[in-house]
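The complex appears here without one of its protein chains, the remainder shown in place.
What follows is chain A.
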Amino acid sequence: MKFRTLKRHFNEGAKNIWRNGWMTVASVGAVTTTLVLVGAFLALMFNLNQIATNIEKDVEIKALVDLTADDAEIEVIESEINKISEISSVTFSSKEVELANLIESMGEEGNSWELFEQDNPLNDAYIIKTTDPLDTLAVAEQLEGIANIQEVNYGKDVVQNLFRFNELARNIGLGLIIGLIFTAIFLISNTIKITILARKREIGIMKLVGATNGFIRWPFFVEGLLLGVLGSIIPIVVIVSGYLYLINNVSALTQFTFIELLPFNPFAWQLSLIILSIGATIGVWGSVMSVRKFLKV
């Protein structure tokens, strides 16, 4: 295809937007509605994902050393721990440090624990982080198998529930978004099909004049692309300004350190780009699908 023909197709596609009047409005409306919903879901999902990742990062395993273990045995423990490949860091925390942490975390009431400073009942401990938080359970099991480890703590229920929640949230969100996108494609291709039924005759005429399928299809491709882009304008404005509002007014939430919304810049722009791409894809797909079956004339 020559460049001037490509130009002609873009011209023709743009003209069709105009020529189709109300049908254009209907198609753009379908895309707009979908994208507002998809955009909101995406924003929610990305943030949930971010929060989940933050929490996952904080997951650590504490392995308590037997009170009876001597220095030599402690060294063996350390080398055993270092053999586990999934871990990213190991920190030794002596029983004195553990007690100090405990006293501090209890505030006022902690003072009474200071009595124990002479006769510390706590264990020495290793604090372990895994490279992938999902390996927490497996690593904990391995730690339990090491001699002279008395106990392994990692907030079992919390971790398991969190992982389960994250996965569920991701899958449901993804399912919803895919469902919405297909609904939109269906809507737009139906809308275009209504105009196509009127255009079926026109396509037949074009073929009689010697137009190839590609020649006929191109303006539809362009038209779909433009419909999708037009349909993303309102959703982008709504989502970006909504997100800005949320970030500025939901500071109340941020007192929980792990609930930290993704920063406006660059997230809002990335999200806009995603919305625009989805819009363009929906438009092109809907448009090209609807013209397909009329081409064999």
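For the reader, a short list of remarks on this structure follows.
Basically, a contact is a pair of C-beta atoms (placed from the backbone, for glycine too) under 8 Å apart; a residue touches a chain by one contact, two chains touch by 3 or more; residues count from 1.
The rule is simple: contacts and distances are computed from a predicted model.
Not every chain of the complex appears here, and the one that does not is recorded in UniProt as "Cell division ATP-binding protein FtsE", selected from "Cell division ATP-binding protein FtsE", "2-oxoacid:acceptor oxidoreductase subunit alpha", "dihydrouracil dehydrogenase (NAD(+))" or "Heme chaperone HemW". Contact with the chain not shown here comes from a single listed residue; of A:Arg19, A:Lys57 or A:Arg164, that residue is A:Arg19. Considering A:Met206, A:Ile234 or A:Ile247, the position touching the chain not shown turns out to be A:Met206 (whole complex).
Seen from chain A, the chain kept out of the figure touches residues 1-2, 4-5, 8, 19, 202, 205-213, 215, 296.
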